[in-house]
Each structure stands twice: as structure tokens, then as C-alpha cells.
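For this view, one protein chain was removed and the others were kept in their places.
Showing chain A:
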Amino acid sequence: MSQPPVGGQQPALDPAATMDSQDKLTGEIESIGADYAAAGRLETQPRLDYPPYRSSLLRHPTKDPHHADPETIELWAPAFGQRDVHPLEADLTIQHNGEPIGERIVVAGRVLDGDGRPVRNQLIELWQANAAGRYMHKRDQHPAPLDPNFTGVGRAITGPNGEYSFTTIKPAPYPWKNHHNAWRPAHIHFSLFGTDFTQRMITQMYFPGDPLFALDPIYQTIVDPKARERLVATYDHSITSHEWATGYNWDIVLTGSNRTWMEDDAQDEEH
């Protein structure tokens, strides 16, 4: 097992941690939001430079990304399959001897590309805190209980229509050190691959109506209200199952494939 960076530094004090109040942070968030609304230019992805998220201050590139026409390797993505992921890895509630504590949920949806095509046979990974807001990670020192029956890591391979379904436990909000009394809305981290390497993405899924949305500098790195709502799952009673689990639907859209349209284009030229 290649070891993640644990121990040593952290987490007692994040170097970027400040004692700023939530009111100050909310003021910064609202002011950026007002400037965005006034500018009238649509943004659909998070800002790399977003000062309210203090850890981003020294970690965002200052130069605009340089446009690249994708080369052959970038038009393909790694292949994952049954050899990589066991079907039971999509159920985070059966990884130990007992039932984990908390609200059992099913999160299901589809992975599509920007053209609406299903992304088939591709890897989805997720990780999350438990029902008390604690991660099974050495650096997480939030004094909330670990659950010996919940690790909070799952994987799946998408089906023929790009579909996926995870059974898990609803995670709780947890505190972090961005500012004084900072709390993250409940979320599940998702990692996705497409058909092209250029579609690779990692994001977070949220739950409807979370009162922490307006206060959270990570959710708010996406300054467009409609764009950030794309990260919020929908309660879906058709996914809910009788006397077992409540259900949420969340579809994920990757960027457009460059391979498929360039291939179509090449075929057109041949005709």
C-alpha cells in the first residue's frame, strides 16, 4: 500500500487557518457573488482564485490556462473494468461485521458527457465522513466518534447507460479550520473518468436544503448559483426502498469528448 501523507505536520493548525469570523467570511462571499452578478459573464466551474477559501491563496495558478488542442493520448482514457472493482464495493454499509450507524441512503444517477452520451464502463470513486461527521483518516481530529462499521470509501463501474448506484450512510457536516466556527455542509466526494483523459474530474455532492450552503467557502468557489446547484442531489422517492433506505438522484455531466467529434468529423470528410 503506497502510503498517503499522514502524520507529521497538520492537522492541529492549518498553516492557512485564521481566526476570521463567519460574518467576515460571509461578507467576502457575498461581495464576490454581487460582483459576479453585476459582471454578467457566465461561469460554470469553480474559481481557482477564491480568497475566502484560505488554503487556495498560494495554490492557485495566476496565469490563464493555456489552450491545447488535444493530442492522441489525451483523446483516450484509462480503461477500468470488473478486474479493478468488485460489485460489492458500491455498498459502503457491508464492508464490516456490523451495520454502520446512521441514515441508510442510496445515491444513484448517470454519468453523461457534455453531448448527453452515457459514459459506460468507467470508474467512479467516492469517499465521505460518517454519520457523525468524522472521516476514517488519521488527519481528521474532529472529536466525533469513528464508526468501526463504516470506512466511507466506495467504487463502482458505470453501466451501459452510464448508470451507477451506491448504498451508504448519510454523512454529517463537520468543522474545519478555514475560519472560526467553520462547518462544511454534508457532502460526498466523487471522482470521475470520462472517455477522454481531458474529462477527468473530482467534485463533491451535497444534499438538498443544507443550511450551511451560504456559509461554505468551498461550495461557494462556484460563484454562479445555478452552477453550484448542479452539485446538489435531488431526493427521489422512486430510489427510496420500502423499509430499507431513502434515495437521492444525482447525474454528473463531464465536459465534451473531443475524440468522438473529431472522429465524426474525419468520417464526414471521407464521405
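The rule is simple: a residue touches a chain if its C-beta (ideal position, glycine included) is under 8 Å from a C-beta of that chain, and two chains touch if they have at least 3 such contacts; residues count from 1.
Please note the rule applied: contacts and distances are computed from a predicted model.
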Name of the absent chain as recorded in UniProt (options "Carbon-monoxide dehydrogenase medium subunit", "Transketolase", "Protocatechuate 3,4-dioxygenase subunit alpha" or "ABC transporter ATP-binding protein"): "Protocatechuate 3,4-dioxygenase subunit alpha"
Identified contact with the non-displayed chain, of A:36, A:197 or A:235: A:197
Identified contact with the non-displayed chain, of A:45, A:161 or A:234: A:45
Hidden partner chain, touching residue among A:159, A:173 or A:256: A:256
Where the unshown chain meets chain A, residue by residue: 1-11, 16, 44-48, 50, 53, 55-63, 65-74, 76-85, 112-116, 123, 125-127, 129, 135-140, 151-153, 155, 189, 191, 197-198, 200-204, 218-219, 221-222, 227-228, 230-231, 252-258, 261-262, 265
